[in-house]
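Missing here is one protein chain; the remaining ones are kept as they sit in the complex.
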Amino acid sequence: MATDDVTLDFQRPERIGFGEAILCEGKSVEQLATILDRARERGVPLLLTRLSPAQLAALPPGLDHDPISRTAFFGEVKAPAGAPRVAVVAAGTSDAFVTREVVRTLAFHGVPATVIQDVGVAGLWRLLDRLELIKAHPVVVAVAGLDAALPTVLGGLVGSVLIAVPTSTGYGVAQGGHAALHSILSSCAPGVVTLNIDNGYGAACAAVRVLRAIDRRR
Amino acid sequence: MATDDVTLDFQRPERIGFGEAILCEGKSVEQLATILDRARERGVPLLLTRLSPAQLAALPPGLDHDPISRTAFFGEVKAPAGAPRVAVVAAGTSDAFVTREVVRTLAFHGVPATVIQDVGVAGLWRLLDRLELIKAHPVVVAVAGLDAALPTVLGGLVGSVLIAVPTSTGYGVAQGGHAALHSILSSCAPGVVTLNIDNGYGAACAAVRVLRAIDRRR
Amino acid sequence: MATDDVTLDFQRPERIGFGEAILCEGKSVEQLATILDRARERGVPLLLTRLSPAQLAALPPGLDHDPISRTAFFGEVKAPAGAPRVAVVAAGTSDAFVTREVVRTLAFHGVPATVIQDVGVAGLWRLLDRLELIKAHPVVVAVAGLDAALPTVLGGLVGSVLIAVPTSTGYGVAQGGHAALHSILSSCAPGVVTLNIDNGYGAACAAVRVLRAIDRRR
Amino acid sequence: MATDDVTLDFQRPERIGFGEAILCEGKSVEQLATILDRARERGVPLLLTRLSPAQLAALPPGLDHDPISRTAFFGEVKAPAGAPRVAVVAAGTSDAFVTREVVRTLAFHGVPATVIQDVGVAGLWRLLDRLELIKAHPVVVAVAGLDAALPTVLGGLVGSVLIAVPTSTGYGVAQGGHAALHSILSSCAPGVVTLNIDNGYGAACAAVRVLRAIDRRR
Amino acid sequence: MATDDVTLDFQRPERIGFGEAILCEGKSVEQLATILDRARERGVPLLLTRLSPAQLAALPPGLDHDPISRTAFFGEVKAPAGAPRVAVVAAGTSDAFVTREVVRTLAFHGVPATVIQDVGVAGLWRLLDRLELIKAHPVVVAVAGLDAALPTVLGGLVGSVLIAVPTSTGYGVAQGGHAALHSILSSCAPGVVTLNIDNGYGAACAAVRVLRAIDRRR
Amino acid sequence: MATDDVTLDFQRPERIGFGEAILCEGKSVEQLATILDRARERGVPLLLTRLSPAQLAALPPGLDHDPISRTAFFGEVKAPAGAPRVAVVAAGTSDAFVTREVVRTLAFHGVPATVIQDVGVAGLWRLLDRLELIKAHPVVVAVAGLDAALPTVLGGLVGSVLIAVPTSTGYGVAQGGHAALHSILSSCAPGVVTLNIDNGYGAACAAVRVLRAIDRRR
Amino acid sequence: MATDDVTLDFQRPERIGFGEAILCEGKSVEQLATILDRARERGVPLLLTRLSPAQLAALPPGLDHDPISRTAFFGEVKAPAGAPRVAVVAAGTSDAFVTREVVRTLAFHGVPATVIQDVGVAGLWRLLDRLELIKAHPVVVAVAGLDAALPTVLGGLVGSVLIAVPTSTGYGVAQGGHAALHSILSSCAPGVVTLNIDNGYGAACAAVRVLRAIDRRR
Partner (left out) sequence: MATDDVTLDFQRPERIGFGEAILCEGKSVEQLATILDRARERGVPLLLTRLSPAQLAALPPGLDHDPISRTAFFGEVKAPAGAPRVAVVAAGTSDAFVTREVVRTLAFHGVPATVIQDVGVAGLWRLLDRLELIKAHPVVVAVAGLDAALPTVLGGLVGSVLIAVPTSTGYGVAQGGHAALHSILSSCAPGVVTLNIDNGYGAACAAVRVLRAIDRRR
């Protein structure tokens, strides 16, 4: 792999306001090393997602790495500050790998979040007990696998912007997350939007777009 | 179509306790007429399901017909009696064609039912307001299309036998009812069982099996 | 169909800020008539979606009806006012039935929109010529069928909130809109969210949620 | 993973009468350890399902573990007592991992079962020879992979409550269990209900719901 | 459509021993008329399959037409003679359109058949009562829709050549016949072969191949 | 539909060398009329594809219309001239609606073609007899439905550019053309390319791209 | 796993004329050992299919094992004798694992076979050169993956009984063998029958059924 095979999109922050993120799955260690070199030369931070343990081991040390979400920060990333305006609400503990990817991607963009886990609707009161807390956030990210009933129930109770992420948690017809995705897409709660299965990164970016729209009206 | 092409299963009531039911979809008017003749000779009542208007028009008059469920009773069917032990709970008015098939099949077997409609979980309080009423029934049939979140929510709140029926209501990924079916199969509420899409007949038969198990323990 | 089979969710406006909308597909004319009566008694306006010509003909006259989007307003609906904050960008003229559903649903909620059509990326300059106009809106709804490349291209060029709607336009592998939906879900542009195939109603509701989040920060 | 990321549903037994069950697949060893700690503090027993050898090895010793079904009991679980009212009928020996999950989940709830294996309908007399034994149980759980013809044949011969579980046993079009699931859903035997592929846990819970309905009529 | 756009395969009978058959679905009336003209010139008979009422009405009269199977014979076709060596066994009356296509295609090739209908395995004794009759035939064609359990049960009881045809009869997951096809393909009865959904023509041709193999050994 | 809702791509001929083509399916008669008006003003010819009889009837007379392919030419289109360099080879007469779309699209671009029909590989000699004729063309378009074995056989015999088009001809698993498409994509003949199911238009455009590449090397 | 959990079908040889075969995939080593013990006690030979290296290593030595087909014979199996009446024709060398399973299953039943490999239709002359040899057999088994064009071409050239087996060889849309299966099912060659993907065992059993039908007419 020659060095000039990589064409990073360093203008992206100015153009649409997102830092450079690298989906590591499917990339060789040589490609990742080249990408890190380019970023270092430019002095731009990177968000690495779906970074495998083998890839991590082969990269230079010093990355800010989170094993649950398989994400890493390369370069200087400022800590999130201010009161959280995003609530990340997850149905189960098995969804933590996605829940954490949402939180880490928000953090990479300087956005703090409130995390509420294990509130699947099969035990409805766990969710209802936290409803006022959730409603206090202008943006809610709902993470759910299996039958993903959580976003529909939330969508009928909360008027905030509601971004759902189906997860691949499950077996049988739920395997791979298609049942969860189709459930969310079929929701009759008005205005619930979704991203690809397990795409916590995308959900966080969508939240950032909304926060920016809120902020630019000032 | 010769008369002897039809081999009805008249021993079924003694064997497993269900009256003879005829799925009319895919049968010619000649076949249906032959079936009715056989039943008349034997003096056994029939439940006709998925009976099209064209089929109905071509059959002899006098059927007890319900247009919403596309069902008809042929021969003498006793009216349901006693306090309802089955609650039929439906998410939306668009599911009425299945809801009614459940109710009619129960009635054909002499079983009364309580019907509670339009309580989809996107407007959660409609369901919670009726929770005590639902819980009073040993068997609950939950009818839902789209994302079919209703059976999961019910399954976490009610300890009764819970039989779900996904419906083909919906469009896009929900078209044909596969999203609803997969949602129910993926439910994390314990012990929610299901039938084929739109199979209200089967759900009622399952309820009859349960009631019979309850009654035979005396 | 008894009158009490309909349980409308009249508390929804207060709870989450959306007017009552009725998906007419799959509902009988009797059910729709009952629903209109209930709304008239309460004095609440209704948005009817996926209203077929046969259903329209059977309902009382006086509905504000749009044939392209198959929507109708029942009751008093205030005209949208103010400068448009939502741009509805459509790839092709064949997508007009969805594009119009977005616009009409926004109008039902009092939200004006800028409509830009026929800018599919196979003729890229049509889109690039309108880029500054599009960027001026905090919310962009992108409507596209077939391979739905439009949202990905837009997502790389525009920092606004970007809500995509796949349409069922197409044949062969594109039939029914699944290729378009999967294309959008797989987009590598950051933070593009989607709804069910042809769900223009949902996209508009999502836009309304964002506008409300913008407005409430005041 | 902080300790407060886990929100167990300890009210579930009172609400719907099921002990707490933990689907271990997709959970980290840290999460499982936290869950066990919580249960120990409360003194409630747990049923662990889909527990991998690696997870088992990392947990504290002393679990009542069954390798075929990949289940474990944590805490005090009373042995099943009384005459079996549930017959678990399995088509093949390859389905044992599901058959055992049914039996173990029943045992966790104190319910004894009669197990009848290797009676697939391609060798019909094996099943017919055991028919009277099967009929003596008010609840029958039928476990079958491949083409899952067993539940249909049973459903035409037995009037008991009939709960089917498709298994993922098979290759080619049967791979993953979808052929078995669709076969069961399409059954023309009246009132056969099903659960997700390999969901022996759910089938046992459904049986428990039925037994409870039988018992509460006293 | 120019006359020379049709290239019939008149050498087929000599090459592989089958008369010319025309799948009418998807052909225009002009194409069919040209094909009939060619056959008339050559003096070869034709089997027309999936002939719609509209196509039939537009063709010259005098075809030997069967409405249930939508087949017609064009030209001189000898009546089947001798004792039947093929049993056509059908699960339900709704499968008659395929059952008849088998019988008619056999007849076109001079092969008589025994037809046994309405013996689906949900009423097992109907089938067992006819077992000796079925076994007396060296070739058995089993026609079944829905969950198509019939071929598996037959395959375990009968040593004859067993050719299954799944039918498109059914709704929900059975719609279009895929559940039936997958069920047959997954059968654990040894040596059950299948054809495409609703392909009664092909099943009859396969039976003819077997009979010819039997006859040529003399 | 306002006139300015249509944004035709009149620069396309200069940019990539294709005339404007309009996919009529999914467009309203009003939209089509607007498009024709725009083209008339500009003096550019149009190719209309998938034009329904109802749409045709509602448009102004004078279109050069072909009913089999459902195509029409609007405006002045020069007749194809010169020796054919494209052979269009079709497996069956039922594929004529696609075969003709290829021929008509070529004609719209001034390209003559040799058409060879009804040479499916189940009657192999029909194809082998025409092999030298086919080989004489630098570009071969192979049109086939059902199992689409024709492109694979051709691909092993012919060194020309080989463009396949799967058709939706067929029933059961072949319904809609997916079996044909997957068969072509899986072909082990080297370098066979394909387009969407029934996309005769696209195949012709691909052929035009090749002819242009041949011609520009002069 | 208790010994009485295994219920072998030792009457199968008398009933339908097949020896006992054990699908090893999905069975534990304990289950396999129990099955071998039972067979040893009874003195009946077994055919083991899909036997993994790990399973083989754990079983007692002395099995007649073939690594390519993953089959083994347990007990006394007579060598095939006489002139081959079955030709096994395979498209590619990658299909050898299935081709060998056909040959080994035939051998287990005492049936010799002629094997012809690597004659895929992309190099058509390889097949045509062997046509007379193939035609000399009353039964032909065609093994093919990818687009599986071989059975269609053979079906148009050979009048023998033609049994196809799709294989899982391939990638992309061919992965898992579904493209091959659908291609065979869609074949327009008359009377080509198929089995499940990779089911060489079943194809051999079907051939045995045909040979038995031939032999019993004496």
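Here the chain labels run A, B, C, D, E, F and G in written order, and each chain numbers its own residues starting at 1.
The definition used in the following text is that a contact is a pair of C-beta atoms (placed from the backbone, for glycine too) under 8 Å apart; a residue touches a chain by one contact, two chains touch by 3 or more.
On a predicted model such as this, the values are computed, not experimentally measured, just so you know.
Chemist: Considering the whole complex, which of G:G43, G:G82 or G:G172 touches the chain not shown?
Modeler: Considering all chains, including the one not shown, the answer is G:G172.
Chemist: In the whole complex, what residues of subunit F lie against the chain that is missing from view?
Modeler: For subunit F, the residues touching the absent chain are 12, 15-18, 21, 23, 138-139, 155-163, 181, 185-186, 188, 190-197, 199, 201-210, 212-214, 216-217.
Chemist: Counting contacts across the full complex, list the positions on subunit C that touch the omitted chain.
Modeler: Interface residues of subunit C facing the absent chain: 92, 120-124, 146-149, 152-153, 155-157, 170, 172-174, 178-190.
Chemist: Just the residue numbers, please: which parts of subunit G touch the chain that's not shown?
Modeler: Residues 68, 93-94, 96, 115, 117-119, 122-123, 125-126, 169, 171-175 of subunit G touch the chain that is not shown.
Basically, only the chains that are shown with their structure count from here on.
Chemist: Quick one: report the Å distance separating subunit D from subunit F, using the average Cα coordinate of each chain.
Modeler: Their C-alpha centroids are separated by 55 Å.
Chemist: How many angstrom lie between the CA centroids of subunit C and subunit E, rounded to a whole number?
Modeler: 49
Chemist: Can you list the subunit D residues in contact with two or more other chains?
Modeler: As it turns out, subunit D has residues touching two or more other chains at 12, 23, 122-123, 155-157, 172-174, 178, 181, 185-186, 188, 190, 196-197, 199.
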